[in-house]
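As you look at this complex, bear in mind that one protein chain is not there, while each of the others sits in place.
Right after this comes chain A.
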Amino acid sequence: MMDTEKEDFKSRLAPDVTPNRQLPWLTGIELLSDTNQNKHFLPTGLEGIDALLGGGLRQGQVTEIVGPSSSGKTQVCLSSATHVVDRNFGMVLYLDTSNSFSPFRISCFVNQLHPSLPKELKETSLQTIMSNIYCQSVFDIFALLDLLHHVETTLKHTVKLGGSKLCLLIVDSVSSVIAPVIGGKNSQGWCMMASVGVLLKRIAYEHNIAVLVTNHMVGGENGTLKPALGESWKGIPHIRLLLSHGTGNNRGTTTVLKHTLMASGRTANFVIGN
């Protein structure tokens, strides 16, 4: 190839070859107005939790729910998926690692939404809502990374086609795919955990999506429980909530472990409907 053609070719390639991660510099005022106008709160549907979070899950941020077994983490995820689609924020993608996604339970939540609607309207609304919740099973960390990359590519290349756009990404639970690879002699697992974290945050920030992940608990010192995945994972979610069993069947308590705007330690009670 002649030199001039080579130069011309390289200049055409330049935007793709150089990493185009140079997002524009923004002033504080621009960031604040962007936050107020664009970063909405997506409702979880559980009043106590929504009130505690100031409205719900924040777009652009990663929220983590930690709790002991059967404290209601999956129920919060299912309830959020239902309420977010019902209020027309967009589509929901539910990545499920323990076969806990229950369409029956989603239909129960939908039926509680508008109890006064006539029967035909209820059925069409059920179909509309459930057709906007996508579920995919993930059983290992490589598949998760692959899926997240694919979601990122799809979001980059899709202009809003008039249909709905992805607004909530749920990973239930991110700890079951990460926990088997961390620890041990080699550090590859920690790298992959960091990749998952960075990818989730990037997807949330660049495409204005709320990300909700669940984490389980492991034994700590003196027999107390602590969140799994260790110290390195602590910095990844923007907001961490701790769920615990309450008195009675569907009741629970939420505690704020980490939040970007408010002090931690605040609690609220919530009730999961039937």
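Criterion: a contact is a pair of C-beta atoms (placed from the backbone, for glycine too) under 8 Å apart; a residue touches a chain by one contact, two chains touch by 3 or more; residues count from 1.
Definition applied: contacts and distances are computed from a predicted model.
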**Prompt:** Quick one: the chain not pictured, UniProt calls it what, "DNA repair protein RAD51 homolog 3", "Elongator complex protein 4", "Serine/threonine-protein phosphatase 2A 55 kDa regulatory subunit B" or "Two-component response regulator 24 isoform X1"?
**Reply:** "DNA repair protein RAD51 homolog 3"
**Request:** Based on the whole complex, identify which of A:Thr44, A:Gln61 or A:Thr74 touches the chain you can't see.
**Result:** A:Thr74
**Complete:** Contacting the left-out chain: of A:Leu117, A:Val218 or A:Met262, that is A:Val218
**Request:** Pick out which of A:Asp8, A:Glu30 or A:Asp146 touches the chain that's been left out of the picture.
**Result:** A:Asp146
**Selected residue (touches chain absent from view) among A:Ser131, A:Gln188 or A:Ser232** = A:Ser131
**Prompt:** Taking the entire complex into account, which one of A:Gln61, A:Ser80 or A:Ser175 touches the absent chain?
**Reply:** A:Ser175
**Item:** Touch residues of chain A, complete complex, unshown partner
**Value:** 1, 9, 12-13, 16-19, 68-70, 74-75, 78, 81, 91, 93-94, 97-107, 126-127, 130-137, 139-140, 146-147, 149-151, 153-154, 157-158, 166, 173, 175-177, 179-181, 183-184, 216-219, 223, 225, 228, 249-250, 274
